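Just one protein chain is left out here, and the rest sit where they should.
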Amino acid sequence: MDSAEPILSLKGIGKSFYGNRVLADVSFDVGAGEIIGLVGENGAGKSTLMKILFGMPVISETGGFEGSIYFNGKEARFKTPFDALDAGIGMVHQEFSLIPGFTTTENILLNRESLNSSVLVDVFGPRISTLDRATMESRAKSAIAKLGVTLDPNMLIKEMPVGHKQFTEIARELCRENVKLIVLDEPTAVLTESEAEVLLSTLRLLASEGIAIIFISHRLREVVELCDRVVVLRDGHKIEDFPAKGSSTKQIASLMVGRSMEAQAKIDAASAARSTQSDSDARETILSVENLWVDMPGETVRNVNLSVKKGEIFGIGGLAGQGKLGIPNGIMGLSPAGGSVVLNGTPVELNAPRAALERNMAFVSEDRRGVGLLLDEGIDWNIAFTAMQVQNQFLKPILGGLFLWRSDAAMSNLAEEYIKLLEIKCTGPGQRAGNLSGGNQQKVCLAKAFALRPDVLFVSEPTRGIDIGAKHLVLDTLKKYNSEYGTTIVMVSSELEELRSVCDRIAIVYEGRIEGILPHTAPIEDFGILMAGADRDETTVALVGGN
Amino acid sequence: MDSMKRFVADFGLPRIIITLYLFALFFAAPFVGVNLPASISDTMIRIGMNGIMVLALVPMIQSGCGLNFGLSLGVIAGLLGATISIEMGFVGAWGFGAAILISQVFGAVFGYGYGKLLNRVKGGEMMIATYVGFSSVMIMSIAWLILPFKDPTMIWGYGGTGLRTTISVEGFWRHILDDFLVIQIGENFKFPTGAILVFAAMSFLIWVFFHLKIGTAITAVGSNPTYARASGINIDRMRIVSVMMSTMLGALGIIVFQQSFGFIQLYEGPLYMAFPAVAAILIGGAGVNKATLTNVFIGAALYQGILTMTPSIFNAVLKVDMSDVIRIIVSNGMILYALTRKTKVAK
Amino acid sequence: MSSKLRNFFIDNAVVILFVVLIAIAIPVSGLPGTFLMQEILTRLGRNTFLVIALLLPIMAGMGLNFGMVLGAMAGQLGLIFITDWNIVGIPGLLLAMIISLPISVFLGWLCGSIMNLAKGREMVTGFILAFFMNGLYMMVVLYAMGSIIPIMNPELLLSRGYGIRNVVGLDGVRQSLDTLIPLKIAGLNIPAFSFLIIAAVSYFIIWFRKTKIGQDMRAAGQDRAVSGAAGIPVEQTRILAIIISTVLAGIGQIIFLQNLGTINTTSSHEQIGMFSIAALLIGGASVTKASIPNVIVGVILFHLLFLVSPMAGKNLIGSGMLGEYFRQFVSYGVIALALVLYEWKRVTQENDSRATLRGGGAPAAKEAKGGAA
Partner (left out) sequence: MTSRSLFQRSCVLLGFIALSVYLFYIGKGHMLLIDTNAVTINGKELRSPETIEVSIDGKPAESMGRAERILVLVGGPKHSITIEVLSGEDKTVEKQFTIPTFMDSAVVSVPAILGDAPPESWITTFTAPPVEEAPAEQMQHEQDTPEAAAQASPDATGAGQPKP
């Protein structure tokens, strides 16, 4: 649907956080009644772009952005999200921002209620007026009617099925008088297939009424089905902007994950060099996982089956929220889990971190500050604590072994050793972990795991939020540790490139299940398709092609 | 100027004011005719009396259970120990020893149940602890009325039922610690060696405990429970251990308090026992989830110093006894300050 | 459905428990029915207003407002002033309320602001704040009044010449509200006007819930983040809830004391928070949900228990103190119970809401067979 004047026009948008560039020269237009699919891997810059569009305070606090935004023909620089809402841009978030104990109507009109006029207003301000429930209900009903679905305006949100919550959110955006553009961030992620179908037809209906839509989704099939045009972001750049009609999910997926030729060649060369030494088929299985489910908020694992060979570096990839992080957290007993995990032929007790640790498995958590560190204690405590508690290291028996006395000197020595080995920049073993930089904190976490001398080491997002130099050091350390001690490493990461450069085999998780396992040498497009959850036929093709 | 600011931020403005206030009181003392040696001696006796109660808060703060407003439970255990020991007819060191021994048994039992309860209400410990403490005091008040105690020094003479509200320990173990190896200098200065020694010994034990494997684990639980869990620590068990320790120390603390005070206070006596101890440790620099022995020593000294010095100085200068009001403002102000401060470890 | 039934039972378990308890205790106490009826009517008139003051903070998600004691202090200051000026009757009470108003608003603002600094710990903060402010109140009443703040009537002052006496008689205003509309039914004196005031404030609360700001309070009480994102000024709304609660507590304390006829200068306000909260909870309210019926039922049950337990205790083991301790135990215990239930429910709900995600069941396993790898 073409329109003479675009509703929204982004021109040369760029943004860097603390010298770290996340968006560069992104431009595209959205016309009235047009549905734009905005796709890209995690970290491609989608959410930053939306933050800029909505004038989130975090943008101005970190030095503003480059380029300009034209909304409705005028240049727009929203200072707060409320300005954007007032101008007529609605946003439907990934998490529900609904009040559970309120009805549909109350949520749709949250803070925009219809009021009865009252003489008290002049003295006590407008908030003293009572709510005009009848008007509110009719306003809510008309907003719901625009959606083309039936919602009970008096039903409590907490009693609703998930799909209805999503519709309520959209109705809330529609209820504004002048809404012209709605941004939907992963609206179908929590919906069942049939609910998603209804949502898509609703969006088409809205578009036909002239409302422009930006649809952000990882479900590429839906993007192709729904959108008029697709904008692909990668590493902060706009890669492509093309009509959705006639394109395929495979094409979009490869655009999303595709690397520049040199980078690809470098990785391929590196992988090829390793492929000789990682002839994994012949080795025995050290860890096998069957029917694993893990209840980890935001990273639910529904059913995972995989086996890891002794001495290999096994990668687990996938997009955010698909469940890849749940796998190590479930196996290590940190999140409620079920199913079977067998290590060296003996089952591992689940939901018991100590049992997992005692079986000589170790875990470097993705949540450094929350799970990985004692921020208020020194580096020595952080590194030695787990080994002390699980393996009784750094303890001296006193009174004939009646008590175990903590040896601060031994802990300090250990810390010194790892500070040297991993080049941790600090004032000494006593420095509080909370005062270290992200990269150095990560090294402390690794040291903590190494101190356990594990047979299987789980590493989750080892390079998230740390600088390039530290990244290399961390990855090299892992590789070195793997080759020197023969430790089996299971590495979970959202950076495919990183996985391909380090791992022997890589499993891709989609919707809580393993979508496929590929050797690191497989073409990048195949990974892309698995990550985007291509339908089973295509997956099979990809797997065959990959091998 | 910056270092000054940082010092103020670290140490906390209220604490600085309190310290300066106490120094001012001590400086003023000789000029307004207050007997300084007697005041210092008084302060020492009070530190000996109350020190262990302050110490009793350390384990629970360290394990992340927050300020133990339910210390009254420990106090109740101590009261049971004291009364049962008297009922059994023990006197002197034997009576004192028996009181402590019995109180520890009760302390362990109460602490276990209390710890179990607190594990179910993680995050809301402080308010629940307060009211569990209050209601236990009332349950015990009923118990004091109907328990079959027989010793004539403890029960109401005639007409009344049950135990007296205050029971003198004179003739049993009054001042048994205060007078042990007492150092008397002049007429006014008395150093309660025994009580201070016991306080020091308990502090040493706590120091040792937190250098053991289990003590280290408890510290980690308080510092970051998720980290501790990921390191294979059974958080609930560690918390129960800390609650039991706190309750048992509270029981010991009240018996030491009684030998110096000279009386056992039953019924509503233990109701607000936790508050001065909590205020003291906070004045000493502890946070809601971090406390050291230094906090205990400084806190006990500052708080007891203020309690001793304020009435004498105010009486001498203004002829007004505002000490009660000042005590209420200082102790609760300090607790309020600690509650509203953003804690370093989020959660 | 069965979990709903279970929740219904848990919610009302407290009420049922107390009804049973009282049903047993009344015959044991041997107190005559008319006496109990008269006392309950008096106490309903006296205490209900104070308990109603607790409702708004609960609605705003700030839990039981232990800081209502601050309002009680303001009310007492108002009463002390009108006693000193010798303003009598209804005008005296109204004037006391007007004097308490700015003090309550200021204290409420202070309390609300401090609670905003300690989100998630509002209750314990309010509890300690009440103690802290009590210190300042004593400073004012025992030291500043008669020295800095002029007090004309020497009868109010302690013999030392400043500071208010421990007991202040309120002869001029005593029960002037209760007797304004004399009403006697079946030999029982009914404080009709006090009941009218209570009806009015109940109507106010119900009306207030329907206003925009009431709606904002409910929203902020359920989810601060979502409300804030929708543009509701959450902190300001929370402060307002506390201010209104404090003002109502001040007026409630004046109504309460006019019925008693004396102020215990240093202690009348202290236990008011606890007794009001306990009454509300016995009426079946929880930390997150409370209504006017909870208030009425709670006041009746709580005060019945208060009336009968000393006599019941005396008749059982011959000690009046037993019942005395028992009712104090009940007050503290019911608060402890409500807090435990609240935290418990919070934890269970968190688990329940995730129950569907915990697969492992047959369907997930079946589905898996078709899955890849």
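Labels for the chains are A, B and C, by order of writing; each one numbers its residues from 1.
Going forward, a residue touches a chain if its C-beta (ideal position, glycine included) is under 8 Å from a C-beta of that chain, and two chains touch if they have at least 3 such contacts.
Just so we're clear, the structure is a prediction, and the values are computed from it rather than from any experiment.
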item: Sole residue of C:Ser104, C:Thr125 or C:Thr266 that reaches the chain not shown, by the stated touch rule; value: C:Thr266
item: Residue among B:Ile18, B:Met248 or B:Met273 that touches the chain left out of view; value: B:Met273
item: Where the missing chain touches chain A, by residue; value: 121-123, 125
item: Contact set of chain C toward the excluded chain (per top definition); value: 43, 82, 85-92, 94-95, 98-99, 101, 130-131, 134-135, 155, 167-169, 171-172, 260-262, 264, 266-268, 270-272, 275, 306-307, 310, 324, 327-328, 331
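Following the convention adopted for this analysis, only the chains that are shown with their structure count from here on.
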item: Chain contact topology (line, ring, star, complete or other); value: complete
item: Between A-B and A-C, the pair with more C-beta contacts; value: A-C
item: For chain B paired with chain C, centre-to-centre distance based on mean C-alpha positions, whole Å; value: 31
item: Where chain C touches two or more other chains at once, by residue number; value: none
item: Chain B, residues touching no fewer than two other chains; value: none
item: Complex contact set, residues of chain A against chain B; value: 332, 334, 353-354, 356-358, 363, 365, 367, 370-377, 381, 385-386, 388-390, 392, 395, 403-406, 434
item: Of all residues in chain A, those that touch chain C in their complex; value: 81-82, 97-102, 106, 110-111, 113, 115, 126-131, 291, 293, 295, 297, 300, 302-303, 305-306, 336, 338-339, 507, 513-517, 536, 539, 543
item: Contact set on chain C toward chain A in their complex; value: 207, 210-213, 215-216, 218-219, 222-223, 225-227, 229-232, 354, 357-360, 364-365, 367-368, 370-373
